[in-house]
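This report refers to the structure that appears directly beneath it.
A single protein chain has been omitted; all remaining protein chains appear in their positions.
The letters A, B and C name the chains in turn, as written, and every chain counts its residues from 1.
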Amino acid sequence: MSHTNKAKNLTIAYIGGGSRGWAWNLMADLALDGELAGVVRLYDLDPAAARANETIGNALGRRSDVKGSWKYLAVPNLQDALTGADFVICSILPGTFGEMQSDVHEPEKYGIYQSVGDTVGPGGLFRALRTIPMYVEIAQAIEKHCPQAWVINYTNPMSLCTRTLYATFPGIRAFGCCHEVFGTQALLAEMLGDLGVQAGVERHEIQVNVQGINHFTWLDSATWQGVDLVPLYQKFADKHSAEGFESKHDGNWLNSYFASAHRVKFDLFRRYGLIAAAGDRHLAEFMGPWYLKSPEVARSWKFTLTPVSWRVAHKKELEEKRRKLVAGTEAMKLASSGEEGIRQIKALVGLGDLVTNVNLPNRGQAPDLPHDVVVETNALFGAGGIRPITADRMTPAVRTLVARHVGNQETILEAALTRDSRVAFQAFVNDPLVTTDPADSRQLFDAMVANTRAYLPDWEK
Amino acid sequence: MSHTNKAKNLTIAYIGGGSRGWAWNLMADLALDGELAGVVRLYDLDPAAARANETIGNALGRRSDVKGSWKYLAVPNLQDALTGADFVICSILPGTFGEMQSDVHEPEKYGIYQSVGDTVGPGGLFRALRTIPMYVEIAQAIEKHCPQAWVINYTNPMSLCTRTLYATFPGIRAFGCCHEVFGTQALLAEMLGDLGVQAGVERHEIQVNVQGINHFTWLDSATWQGVDLVPLYQKFADKHSAEGFESKHDGNWLNSYFASAHRVKFDLFRRYGLIAAAGDRHLAEFMGPWYLKSPEVARSWKFTLTPVSWRVAHKKELEEKRRKLVAGTEAMKLASSGEEGIRQIKALVGLGDLVTNVNLPNRGQAPDLPHDVVVETNALFGAGGIRPITADRMTPAVRTLVARHVGNQETILEAALTRDSRVAFQAFVNDPLVTTDPADSRQLFDAMVANTRAYLPDWEK
Amino acid sequence: MSHTNKAKNLTIAYIGGGSRGWAWNLMADLALDGELAGVVRLYDLDPAAARANETIGNALGRRSDVKGSWKYLAVPNLQDALTGADFVICSILPGTFGEMQSDVHEPEKYGIYQSVGDTVGPGGLFRALRTIPMYVEIAQAIEKHCPQAWVINYTNPMSLCTRTLYATFPGIRAFGCCHEVFGTQALLAEMLGDLGVQAGVERHEIQVNVQGINHFTWLDSATWQGVDLVPLYQKFADKHSAEGFESKHDGNWLNSYFASAHRVKFDLFRRYGLIAAAGDRHLAEFMGPWYLKSPEVARSWKFTLTPVSWRVAHKKELEEKRRKLVAGTEAMKLASSGEEGIRQIKALVGLGDLVTNVNLPNRGQAPDLPHDVVVETNALFGAGGIRPITADRMTPAVRTLVARHVGNQETILEAALTRDSRVAFQAFVNDPLVTTDPADSRQLFDAMVANTRAYLPDWEK
Partner (left out) sequence: MSHTNKAKNLTIAYIGGGSRGWAWNLMADLALDGELAGVVRLYDLDPAAARANETIGNALGRRSDVKGSWKYLAVPNLQDALTGADFVICSILPGTFGEMQSDVHEPEKYGIYQSVGDTVGPGGLFRALRTIPMYVEIAQAIEKHCPQAWVINYTNPMSLCTRTLYATFPGIRAFGCCHEVFGTQALLAEMLGDLGVQAGVERHEIQVNVQGINHFTWLDSATWQGVDLVPLYQKFADKHSAEGFESKHDGNWLNSYFASAHRVKFDLFRRYGLIAAAGDRHLAEFMGPWYLKSPEVARSWKFTLTPVSWRVAHKKELEEKRRKLVAGTEAMKLASSGEEGIRQIKALVGLGDLVTNVNLPNRGQAPDLPHDVVVETNALFGAGGIRPITADRMTPAVRTLVARHVGNQETILEAALTRDSRVAFQAFVNDPLVTTDPADSRQLFDAMVANTRAYLPDWEK
C-alpha cells in the first residue's frame, strides 16, 4: 500500500455548500487536478441542493477536459457523510436570509452600520450564537464517525467556528481557511508595478508572514525575491491614501460589493505601521465607527456596505445557474477557485509541502495572544500534519486592538455554550461598533434575539 | 544585631509630598506607632516645602502624645535622600495645575468628561507621558544609591509608575499602594448593617481577594467571618441600584468630590456578576461614556467630576494650614491616615505578617493578564518579602475590559520611553473615553501635547 | 444562617485511617478545639477498624476535658461517607505490608536502598501505580457525591495522589498536607539557641516560604522576627556538618527510624545554597545513591532505613492499643497532633486566616515548574478558599533536580492511567536511585510488578 493509492482513493465529506455555489469551487478545483481521485459525499440540510450538486459533479466526470476522477454522492445525514471520511469540508449557511437581514440591517436602525456583518459587530455576534451550537453538533459527529479526518472550515465567523470544533472535541484535526490574505498579496504584486519596480508580478511570488485573527490579520513581513516590501508599501500608501488604489482584478469598488480602493488598509498602515491583510470591508468592522459611521463615511473610504437584498438576488441567480447545470444546458466553467483547499489536501497526503496562512488554536505561534484561542498565522502543511509557524510579537497597539476581539470571541463562546444572554450582552456592548447608549444597546440586542429566536430555542426568555 | 535594632533605626526617603499634605499622613502614622523609629529624609522639587515639612515633623518629636521617635531632615537632592535608605516613598505631583487643567478640562471641549483624569482617559495618558520620564530618573537613582531599598509608590497613574520603575531597574523592590479597595470593604461592612445581618462591622473584618489593575480592581471573593458576601451583595445592589446607597463615612456625594452613591458599582455588578472594588469616579473612567457622557449623566449616577479649580483652592487651604503648622499656631491632629504604608513597613521589617492588596509586576498572580505588566492583587507581606497571592481567573468579559486598559498602558509606556507621538496617539484613540472622530481626536491630542510641551521637551514636533 | 452555625455543624468524611492510628490524631485535634462541632463519618476497607474508631471517637464525647462536640459514625461504603460531606480526609494504606515489603526490600537485592520507599525510588513508583487507580475511584465518587467538599489528602505519594484527584475531576477542591516542613522550622528554632541568638524559640515563630515538591521542598526565605536566618544557617551547617546536630525533640537518630542528625540537609545547603525542608530520610531518596549507597553510607550520614518489619511490629502495637481504647481500659491522650488539618478547616470555614505550606496544582505559584503538576508552596487559607502564594524562582541546579522528579511523576501518572508497563519502566530507569544496568533494572522491575500483581490486575502481562 503506497501513498499514491491513498491520494487516488480519497473520501471527502462536504457539509453544507448546497444553498450557494460554494461546492462548485471544490468541483472545479478537483477537476483541474490530476493527482487526486476519490468520492465526495454531499450533505446539506436542503437535500435537493445536495442531489443537484451530485448531478452536477458527476457530469464533470464525463468531460474530456477533466483530469481528476471523482464520484459525487448526496447522502441523507451527517453520519453517512462522515463515516470513513479522510477530509471533511464545512461550509454552511447558519440560518436563513431572515436572520441575516437582522444581523446586518437591524443595527442600522440604531446607527450601527456593518459592511459584511458576519464576523464581528452585532451581526457577527448573532451569527456566532446561531452557528456555535451547529458546530458543537458537527464536532461531536466527527469525534464519533471520523475522529482522524482532517476538517477544513470555510464558514464564518471563522475563528469561532474553528474554536468551537476544538472546544467540543479537543483531538479534532481541524483548520480554518480564508482567502482574504491572498487579496493583500495581489495588492502587493500590483504595487510593484505601480511603483515601477516590476510589472506583472504574480500574487504567489509575494512572500508574507501573517498573524492576528481571521479578517483582522496583519503582516509581520512581506518580501518579493528578497526585497523588503514594507518600505515600498509606505510609499504606496502615502501616494494613494487620499484617492485610493483600484486593483485591476477587483474592478471598480463602486460596482462591486467586494471591491475597495484599499483606503482603509492605507490608513491603518499610516496609523499603526503594519500592513493589514484583509479586505477593507472586513477590516473596517473591527475598528468601530471610524470607517463605518454612516454609509456616506464608508463611501468616502471607497467601499460599500453589502445589503442582504443583494445576497437574496444573487442566490436567485445561483439557483437559476444550478438549474441549468443540472439540466445540462450550461456547462461548468473550469477555472481555479483561488482557494488553497486542494493544495492543502495534496500537502496533507504527501504530494508536496505548502506554507500558507491558516486558522488554528494558538499553541504559541501567536506569542501575543492567549493559548487555545483561534489565531491566523502561517503554517507548514505536509504529510506529517499542519505545523504552525511562529509569528513575531505585534506592537502593543495592534495587539490591544486584536486582543479586544479575541476577548469578545471568548465571551461569545461562553454565552453560546451556556445559553446565557447576560454574557452575550457583555460581549455585545464591548464590540467597537456598538457605540449606542446602554439602554439603546439593550433594545437592539433584545430585538436581535427576538429575530433570531428560531435558532436560540433554549435560551431563557 | 537584632531585628529590633533595625526597626528602631530606619531610614525613609520621602520623594515629593511637599506640595500637598501627603507627607503629613506619614508623619501622623509614624507618630502613632511605637515600634518603629528612625529618620525621614524629605526631598521635594520645592525645597521650601520640604523644609516646612522638616519643621512640622520635628515638632511632633516634642509632643508627649507621640509614640514614634523620628527625625525629619530636608535634603537638597535625590542622591542625599536615597543613599542608605531602607524605604523610599514616592508621592510626587507630575507637573503643575496647569498641565492638570489640560488633562481634565481640555477634553471637555470635545465632549469628553473625566471624573478624575489621572489614571486613564486623555488626562491619564498625558499625566503618564509626563510622569514616566520622572520615574525613569527615580529608578536609575535608586539602582545607584539604594538598590536594596523597599520602594513604595503612591503616585498616579499607579500602574504605569510602578511599571516604569521595574522596566528601568528590573531588580527594584518596588510596590504600589492604593486605598481604593478599602472603601469597598467599608461598603461591604455597611451592607451587613443595611441588610440586617450585623451592625457595626468594621472594614478590616471584611476579607476580600482582589484582582485586576489599579482603580479597576475586582473582588474574586468577599467574606465576613466565613459568610460569602457575594449573594448578599446581589440583594444589596438590587435594593439600591436605582437610588444608590450613601455610605455614612463618605458623607453625601453631592457635597463631596470623592464620595458617590455606589450606583456605578451596583450597575457593574448587575452587568458582570463581580464586585468592582474602587470608587465610582475611578471605575466610571474605565468604562467609556456609559457613566460619563456628560456631567448630567455622571450626576444621574450620583457622582461628580472633580474640577481642577477645586484642587487649586484646596491647595491654598493646605498652604495656609502648613503655614500654621510651621508657625506652631496649629497642632497636627494625630489620626491614622487609613493608608497601610506603616503596616506594610512593619511587616517587611518582621513585626508581623500582613495580607493586603498591592500593585506589582505580574509573575503569574493574575493568571489572565500578561506577565510583567503591573497588576493589583493581594500579597503576603513579611520579613521574607512581598509574595503575591494567586487570584482566580476572571470571566471573559471582565478580562477583556481590563486587558484593553493593560494594552493601552503598554502602548503608553512604549510611547513615553521612545518619545513617539504616533504610538501615544495609538493609545489615545483606543481609550474607551475617546469616542470622537479621528480628526477631532487628533486635534484634541495635539492641543494636549502643546499644553504639556514643557514636560515633553524632546518629543518631535 | 450564620457562619457560626456552619462551623458547629460540619460533616467530615474520613476515608481510610483505620488500619493505623491516623484517625486518632484527628480525634484528638477535634477534641481539643472548642470552635468546631459535627459528625465524622468513618469509611475503611476494613469495616471492623472503622467501627472500632467509631467507638473510640464517641467515647471522647463523654469526657469532661473534651471541648469539641463530635459524633463518629462508621459507614459501609464510600457513597455513605461522602454524601453531604463538607470535608473529606483521605489517609489510606494502598495495599498491604506484602506490597510494601516489595517496595522497600526487593530493590535491596540489587543494591538499591531506600530509607522510606513511599515517595520516589522503585518503592515510590510501585506504591504510586497501586494508589493512582484508587484515587481515580475516590475522585469520581467525590465528583458524584460531594463535588463542593474540601478534600484533604494525607496519603503518599502525596504529589501523585493529589495530581490524580485533579486529573480525574478538575473541579475538585483538594489539597495535600504534609508536616515535613514543620520539622525544619523546629530545627531553625533550635538553631537560634545553638548559635546563642535566642533560646526557647517555638517552631511557629519561624516564618518560612516553601517551594518544590512534597518531601523535596526548599525554603526560599526563612526569618525570625525579621532576622534573615539563611546566613545563620550557613554557620549552623558549617558547625555541624561533620557530626550532625541532634534535635532535642526528635531524640537520638540511632534510636528512631524517623530522626536524623540533619547531616543530609547540611550537606545539601553547602552544595546548593538553599535550605532543604524535609526530613533527611526523605531528602536522601531524591538524590540517588549519594546518601543511600548502602546502609552503612546512610548510617555515616546519621539516618537509618526504615524496615517494613518495624512497620509490621508497630502495627501490632497499635492494634493492641486500639483494643484497649475500645475496651476503655486505656484512655486516649489528648495532645495536639502537630498536623495543621484542624487549623486549615477552621480557616476555610472563616475562623481565621492561615498561611501554611500545601500541595496544590501549579497555577503559577511555582514559576519554575510546569502548570498543573502538584507543587508544594505556601498558601493563604481563608473563607474565600485556598490561594497559593507565589514563590521565587529556584536556582538552575535545584530546579533541575526537582524537575527530574516532576517529570518522572508525570510519566508514572501516564503509566498508571493507561496501564502501560513500558511507560512505567521509562520512569523507573530515570529515577536517580536506579543506577543498575538496564538488564538488572528490568529484572527488578518485573519482579516488583509480579509482587504487586494483585493491585495491577489489568496490566498486560
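The rule is simple: a residue touches a chain if its C-beta (ideal position, glycine included) is under 8 Å from a C-beta of that chain, and two chains touch if they have at least 3 such contacts.
Please read these numbers as outputs of a predicted model, since none were measured by experiment.
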#### Entry: For the chain not depicted, the shown chains it touches
A, C
## Note on the structure
Filtering A:Pro307, A:Gly382 or A:Pro438 for touch with the omitted chain leaves A:Gly382
#### Entry: Residue among A:Thr11, A:Thr168, A:Ser247 or A:Gln365 touching the omitted chain
A:Gln365
### Query
Which residue, A:Ile172, A:Ile213, A:Ala391 or A:Leu444, contacts the hidden chain when the whole complex is considered?
A:Ala391
### Query
Per the definition of touch given earlier, which of C:Asn58, C:Thr83 or C:Thr435 contacts the omitted chain?
C:Thr435
### Candidate in contact with the missing chain, chosen from C:Lys321, C:Arg404 or C:Arg419
C:Arg404
### Query
Residue-wise, where is chain C in contact with the chain that is not depicted?
271-273, 290, 293, 395-397, 399-401, 403-404, 407-408, 410-411, 413-414, 422-423, 425-427, 430, 435, 437-438
### Summary
Contact residues on chain A toward the hidden chain run 2-4, 6-7, 207-209, 220-228, 349-351, 353, 355, 363-365, 367, 378, 380, 382-385, 387-391
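Criterion: only the chains that are shown with their structure count from here on.
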### Message
Based on mean C-alpha positions, I'd like to know which chain lies farthest from chain A.
### Response
C
### Separation of mean Cα positions, chain C and chain B [Å, integer]
43
### Task
Spell out, as numbers or ranges, the residues of chain A touching 2 or more other chains.
none
